[in-house]
Structure formats: C-alpha cells, structure tokens
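Shown below is the structure under consideration.
The other protein chains are all here in position, but one chain of the complex has been omitted.
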Amino acid sequence: MNAIVDFLGGDIVVTAIVKTVVAFAALLLTTLIVVWAERKVIADMQARIGPNRWGPYGILQTLADGIKLFFKEDFRPRTADKWTFALAPVLAMVPSLLAFAIVPIGDHITIGDRRIDLIVADLNIGILYFLAMGSIGVYGVVLAGWASGSKYPLLGGIRASAQMISYEIALGLSLVPVVLAAGSLSTVDIVAAQAGSVSNVSFFNGVPVLEQIAELFSFVPNWYIWSQWPAFFIFLIAGIAETNRAPFDLPEAETELIAGFHTEYSGIRFALFFLGEYVHVVIISAMAVTLFFGGWGGPKPDFLPWIWPIGWFVFKTGLFVYLFVWLRATMPRLRYDRLMWLGWKRLIPASLVWIMVTAVVNTEGVSRNARLVVFGILFVIVLFWLGKGDPRLTGAVTPQRRRVHGPS
Amino acid sequence: MTTGPTVEPVDASEVARRAQHEAEESFGESEPRLDTEEMILNVGPQHPATHGVFRLLATIDGEKLIHAEPIIGYMHRGYEKLVEQRDYRQITNLVSRMDWLSGINNELPLALALEKLMEIEVPPRATYLRVAMAEMNRILNHLMFFASFGAELGAITPTFYAFREREDIQLALEMATGGRMHFGFFRPGGLKEDVPAGFFDQALKGVRQVIERLNQYEDLLIGNEIFKQRTIDVGVLEKEVAYSYGVSGPIARGSDIDFDVRKDDPYLSYEDFDFEVCSAPNGDCFDRFWVLVHEVAESAKIVEQAIEGMPSGPIMGKVPRVVQAPKGEVYVRTENPLGELGMYLISDGDRTPYRLKIRTPSYSNVSALSHVLKDTYVSDMIAILGSFFFVLGDIDR
Amino acid sequence: MNIEVVVFGVSFVVALGSSIAMLFAKNAVHVALFLVAAQVALALTFLLQGAYFIAAVQIIVYAGAIMVLFLFVVMLLGVDRREALIEPLSGQRTIAVGLGALLAAEIVYVAVKGTEFVIGGRGEDALVTINEDPGNVKALARALFSDYLLPFEATSVLLVVAIVGVMVLARRMGHEGFLRETTEDEGSEGAETDAEVPA
Partner (left out) sequence: MDFVAPKIALSGIAPEIALAATALLVLLADAFIGDRPRTLRPEHGSARPGSGILGNRWHLPLLSLIGFGAAVYLALDAWDRVDATGATTQFSGMIAVDGFSVFVKITLAVFGALTILLGHEYLVRRDLEEGEFFALVLFSVAGMMLMASSADLIVTFLALETFSIALYVLVGYQRSRLDGQEAAMKYFLLGAFSSTFFLLGIALVFGATGSTNLYGEGGITSFLATTPAADLSLLVLGAGLLIVGLGFKVAAVPFHMWTPDAYQGAPSPVTGFMAAGSKLAGFAALLRLLDVVLFPLRWDWRPLVIGIAVVTMIVGSILAVVQDDIKRMLAYSSIAHAGFVFTAVIATNDRGISGALFYLATYGLTIVGAFAIVAVLGGPEERRTRVNDFRGLFAAHPLLAGILTLLMLSLAGVPITSGFVAKLVVFGAAVEAGYTWVVVVGAIASAIAAFFYLRILVVMYMVDAEVAEEPKAVMGPLSIGVIGLSAAATLVLGLFWSPLIELAEKATFFAGP
C-alpha cells in the first residue's frame, strides 16, 4: 500500500485521485439530475407533465433512458469514418468533465488533521485551463459532423466549428477583465477576491450622507457581478453559444439540419453527446457562479460550517441551469449569419472595450468598483449604440391593414 | 411533378457564366477560377421541416441557397380519379382527406356544389352551423401552423400552447361529429345531424379562450427580437409574383393581396357576420405569419357571432334519397384555411360525378416557393417553408 | 520510479507515435488529428515541467485554435477530394529520409552537447526559482512587458499585416477581378488624362 502511495507521489496525489473520482461521480450524478430537471421544468413551462413514470416524479427517467440507449444497436453509416466516428463522442464529453477540475465547489473540509480544499486542482492558470478544455471540446462536434459522412452532419459540423471558435474568443475575452480585477488566474483567488461586502469599497468614504447610505448596503456581497456585469453578460451569451443550447442551437437545429452533427449517432454514442451537452451546461453555470457570483460564498451559520458553501454553490449553479432551461423554452433560434454578426461585430468588440475600461480603471485601487459602475453606464450607452439595428426590428412593425366591407 | 412556371429564368450560375463570358471577351482567353464548391442537398422527402413527404432539391453554397426546386408528388393519391368511381356520399369522406387539417372546410365546397346543381335549399340553422364549424376548423388549422412555425424557428413552447388551445375546440367538434380530423359532417342539403347539447357552450369556451390568450402568444413569439430577425424581410413574395402564381389565402394576404372569398364572393351566410380581412403589405415571412395569427381572432369572432345568432329549425333541406346530380356543371369556391379551394363539378346525371376538378390552395402556393427561396440562407429556407403553410395532402391530392 | 516518469513515458509515446502516424496517414483529417494528439501530448510534458502557462497556451492556441481551423478548411474543401500521392520529383522521398536522419542526428548532437553550450545559469535552476517566487505566469508577464516589450508590440503589427493580407487574398472577387481594357484599346474614358510620351 505504502509502495503504491510512494509510487504515486505521496499523499497529495492520492488525495487528488480521490477528489477526482468523487468529482467525476458527483458531476455525472448532477448531470443526470439536471437532465431530469430540465425535462420537468420545461414540461411545466409548456403545460405538460413531463417524465413521471420512473421513481418519484420520474426522477429515474434519465437513468432509464441511459440504460435504454446503452443497449440500443450501435449504428454506424457505411460512409462514416470508423475511428473518428467513434472518437468524436468521447471528445465531446471528456473535456467538459475535465474542465470541472478547477471549479471550487466549497471552502475546505478537515479530515483528521488534513485540510482538503473542495476543488480538484487549484491551478495558477485555472482560467486558461478552462478555456483550453473548451477549445478541445470543439473537436467532438466538428469530428462528429465530418466523420458521419453525410451532408446534414457536415453542415452541422461546419456551423458548430465556426460558432464555437467565434464565441470562444468572446468567452475568453470576457474573462480577461475578471482576471484583471482579481489579479489572478486561479479560480480560488477569484472567489476569495469576491468575499466581503460592497460597502468595503470606500468610494463614498468621507462623504457624510452617502457614507451612511453605503453602509446600508453592507449586506450586499462584493461579487464581480456588480462591477463586471458587462463581462458577465458577454460571458453568459458566449457561454450559452459554447454549449450549443437554444437560442444558439444551430449546429443541431432539428428543423433545419435534422439533428446537425449527431444526426447519424445513436445508442451510447448519442448518449455521450447528450451527456456532454449537459455537463457543459453545468460547467458554464458553475463558472458563471465562480467568476461573477462569489462562488461558494454566502452566509455561513455555525451548524455544519463546511456544508453551507457547498449548498450555496449548488443553489447558485442551479439558478443558472434554470436560466438555461428557461431560455430554451422561450427563444427561437438565431440565424447563422446573425449569430456570426452578434459574435464578431458585437460581443468581441464590446469585450475588448470592456477590457480596456477595466485595465484603465484598475490602475487605481481605491474607488475602483464605483468607477467601474460609472464606466459600465458608459459602456451600456456604447452597447446600445452598437446594438442599433434595423428600425423595422426595433420599432413598431405590426402590419395594420384590414378590410371590413365588401369586395375590393 | 410540375413546379410551376419560372418567373425569372436568370439564376446565380447564369450570372457567373455571364461574368465569365465577359471576362473571356475582354481578354480572349479564360482562366479557371478558384471558387467554392456547390453542394446539392435534398431537403426531404423525410425532413422535419417539410411536414410530410415534400422534397426540396436545394443547391447550396455554404449556408447560402443558390437554387431550390420543390419536388412534389410523393403522396399523390389520385382523388380526382377516385371520385369518379364513388357516389356523392362517399366523396364527402374522400375530399375531407385532402387537407387533413381542415376536413370540414374541404367538405364544404362539395356540399355547396351539389346543392347548387341539385337546387337544394339549405335551412338557415344548417348554414349557421356550417359557418361556425368551418371557422372552428379554420382556427384549428391556423393554430397548427402557429405551432409548427414556432417550432421550426426553434421556439418549442408555443407549439404546446397552441395544442392546448386547440384541444377545447377540437373537443367541441368531436362532440358534434365524433371525429377529430375527418369529420364527414356536411352533407348535400345540410348536416349529418344536429349538434348535441353542450356543443355551443364548449365551442364558445374554446374560441373565447383563444381570443383571450392570443395576445399572450403574440407577445411570446411575434414580439421576440430573434423571431423578428428570422422573419422580417425574409422570403419576400412580391405582390405581382403572388398574382402570377395564383397564390391565395393567408400567404397572398401577407403579400398585400387583399382577397378573401368570404368577403369578395360570399357563400353560406358570411355576409351576416362582422369580421375583417387581414392583410399585410410586405410579403415576408413575418407578414404571412402575422396574417395567420390575426385571422384566428377574426374566425373566433365569427364563431361567436354565429353561435349567438344561431337560428333554430331543421338542419337538413329536402334532399332526395338518392343523391344524383342532374346533368350540368358548376364551380364553387370557398375560402379554405390555406387559401381558395375551388371545385368544378361536371355531372352527366349519374350518381357519380363525371369529373371533379379540385383547385387546392397549397398546390398553387408552393409553386411560388422556388422563386422565394432563391438566394436565401438555409435557415431562411426553413422559415420560408414554415410560413408557406402547406399541407402535403392538399398538394398531392 | 514514480508516477511522473510514467506520465512522461505515456506522453512521450503518444507524441512520437502520433507524429509518426501523422506522416503515414492518408486522410487529411486523420493527419490533423494525429497532429492534435501530438500537441496535447507535448502540452502534457510542459505540465510535467511545471510550465503550466505554456501548456495551457499550447492547447488553446495550437490544439484549440489552429488545428480546428485546419480541420475546418479540410472539411470545407470537401471530403472526397484526396490529393494524389505522386511525388513530383523522383527520389524525393529518399532524399527526405536522408535529410531527416541528418536533422535527427543534429538534434541529438545539440541536445547532448546543449547543456555544455548554455551559458549563465539558465536551465533547471532558473526554472525552479521562477516557479517558486512569482509563479511562471507572472514571470512571463514581467518579461513580456519589460524586456520584451518591443517584440511583443511588433508581433501585434505582424498580426495586423497578416490579417490585412488575408482579407486581401480571401475577399470575394466580385466584378472587380474582371478587368476591362479601358487603357488598351478603347481607352476612351481614360483618354483625357492619359498623357502619352510624345512621339
């Protein structure tokens, strides 16, 4: 036993392996629940019942589906490229799973005299790692589209690669201001930088009335959502686009491209794509929470102090997952050229502007958050100016012609 | 398998050819060019956006549709020939299967044609009931397209709402006829039987609910920015083109053709009712859809008026035991949910028609597709197909 | 013997194996994929050396961006189109093998002798110091924004040039490409300003 531990490089590595296994299992479990929750929630939104056969409230439905898919015939088109076809689903799933390694899901727990941080790996390049995994994730979709050897998947694959590359840029750029503000690429540091209350920001210090007013808001946590909200919205939009979810689900638009890149997939391979998408949703939600909503931060009563951060984290992440579902229930799908327009001509310039703003503002420490808010307002003005579109789209467009009487 | 006349014979490849020719002229020798390759994509016959076995032979360059050719006929059933072998009562059930979303409306022109030919007087109660049921059927049809259009653009939720609204009206019709799609309720001379107790309440409940909720649905779908982006100025069908293809119904009205048989050539008792003909000026997907949605409200208004003013009395005129049209010919047109449905009946005095020519709206409407689809995006293609509101059975009779 | 050696061994085998496989793969997509595998394996070795930043950048830039674009292009160019594998120059392969062997020998020579050449305390010790104190991300940033500021900025000019160039070459040739001989034969429209050398 000791020999094995030594071989692995000591206790630290063993801990890491245990953490990895636990995180893997937890993530898969979460995904199963998320799939069920989405179906239940969206059914509720659509005046349906949703899954209700397996387990209480149909909670085991995903499991049943998984088992069904597992035992289905593994079908592969004759024109498909054998190895690539098999590789693609794995590549779609694994990077999403790996990305979870840098998400801090809680503070730390103490077992015996050993402190265990509730994060698989606190890398000093955490954000870059997240982006790297995202960029690998493109392969699954692209290769699936190509390897299927038929036209609709190819179209879906091309759409997917263009979309994911474009929005990866916006996604990466939207994280830069946060990194600038926190001064670190490590997710743990970023969460730590969001501890405390907004009233700590001493913008109003010394100003008689305003100081008291600021004091009133001491209960508001010092999350980056307040100062970095433009970055947050860019992150959110780009993140949704990265997951290929509505309203950015063009690569698998079912009414246009049948099922896009996974048209030819069935059985367990399809299940991998399916799971990969939901894992990705969870990851994006978790990253949004970590970067902009204080991560696991929240009130921490004395009772079981280590469980509260986890609870807060799960709660916040759940809200974002709910947002994903909500969007899917509400939004039609964007058109391909509009999608590219949004990504390249709006999100990327906007995030570049915001990086500049943050970089300038960040050089002076004291009142930075308040300055960021001011700049944010400026930014919104720019944003609206940028967003000025076709007057027919924004103005009143309803045609108003009705004939009441007789033949014309 | 005809695709209708081509208005504009010039297509993209010809433009390229012309340019090439020009280049050759100026230099006396041509050089091969580096162009991206075009791909031929078969949309359908099995495709979720084509509502059946409709096929679109699309030539695409990347995401751009260079040329699209609708190919129809995959479910041609030869109704026009079939009806010549069957007597008039049987025909009623046949024609109701043409446009399976509006069975009652399909039965109507046949009944009207026979009544005209046989000079049968239809009692007012039957006429009123016919109007009410036809308009309820129209609401069902329009809601179906409301549902599918949203779904095609990626908005899945309106689908379910539309089906929820349909259910109450569907139930009313079921109470009266026993059928949900193919009702077989209109007979020459009147109706099969009187409506049961509770029918009016159920119908009123249904249509009032529709009127009440329609605004919400409008906000949900029509008010959506993405929806607007997907539909406005997409797939414009010009007024002149619509005329030349004989496009009718909501699609024509979306192209500023203010024509509605119910107003312009009234039948049944449509003159008694207060309703409006919606039309919109731009001819794009948005306008077509807008007309469709607003027609639901108008139809609901008609149903309300018809039920409120429902006369009592018999529901069947004096019809001989054997339905046998006298020698002669007659043309009847009605406003089907999807456009003008015309039936040209020639009778040689037998129990079966000598010839029944049916002019179905979808057939004329889809022939305009290849014009509209030219130089659009693949995503637009879906929006355009969805906004052309066709039923395959109505194309391939 | 510990796990580091094992991980290094695995990444070594993957990098080398996929590089060789890349040479022999017939399908362009497979070639690209093997290259990706080699890149990722290389990133792993960077990780082992504690160069996290380089590892992440290796994956983001090479595997994530460049190779995806490669694949994108290969896909767009069509799946069926395979270049004929005929050598335009006879004996090219033999020469290539010879030169490759020479290069390999050279690399081995430099690698073996390299430590002797390196002057001034660079190498492992420097890496350890850098990784300990500010962390290699910060050390890298410091180098980039102080000593290497000019190359860093010059790179941006280089990239702008590349972008402009790509725009020029990839712009859809509208009618612009088809010249008209206004200057040669008709010349009517340009005549008044076309000064000709007096005869």
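To keep things simple, chains are lettered A, B and C as they appear, and every chain counts its residues starting from 1.
Keep this in mind: a residue touches a chain if its C-beta (ideal position, glycine included) is under 8 Å from a C-beta of that chain, and two chains touch if they have at least 3 such contacts.
Computed from a prediction, not measured in an experiment: that's the story for all the values here.
Student: Would you write out the residues of chain C that touch the absent chain, in ascending order?
Tutor: 110, 113-114, 116-120, 122, 133-134, 142, 145-151, 154-155, 157-158, 160-162, 164-165, 167-169, 171-184, 187, 189-190, 192-199
In the analysis below, only the chains that are shown with their structure count from here on.
Student: Need the CA-centroid distance for the pair chain A / chain B, whole Å please.
Tutor: Centre separation, chain A to chain B: 43 Å.
Student: With chain centres taken as the means of their Cα atoms, state the distance from chain A to chain C in Å.
Tutor: Chain A and chain C have C-alpha centres separated by 30 Å.
Student: Can you list every residue of chain C that touches 2 or more other chains, as numbers and ranges?
Tutor: Chain C, residues with two or more chain partners: 76.
Student: Where does chain B touch two or more other chains at once, residue-wise?
Tutor: Residues of chain B touching two or more partner chains: there are none.
Student: Provide the residue numbers of chain C that touch chain A in the complex, in ascending order.
Tutor: Spelled out, the residues of chain C in touch with chain A are 1-4, 27, 29-30, 33, 36, 40, 52-53, 55-57, 59-60, 63-65, 68-69, 71-72, 75-76, 79, 135, 137.
Student: Would you mind writing out the residues of chain A in touch with chain C in their complex?
Tutor: So the residues of chain A in touch with chain C come to 6-9, 13, 81, 83-84, 87, 123-125, 128-129, 131-132, 134-136, 138-139, 142-143, 145-147, 149, 154, 157-158, 161-162, 165, 168, 172, 185.
Student: Report the residues of chain B in contact with chain A in the complex, numbered from low to high.
Tutor: Going by the criterion above, the answer is residues 39, 41, 47-49, 62-63, 150-157, 159-161, 164, 220-222, 224-230, 232-233, 256, 258-260, 263-265, 274, 276-282, 286-287, 290-291, 294, 377-382, 386.
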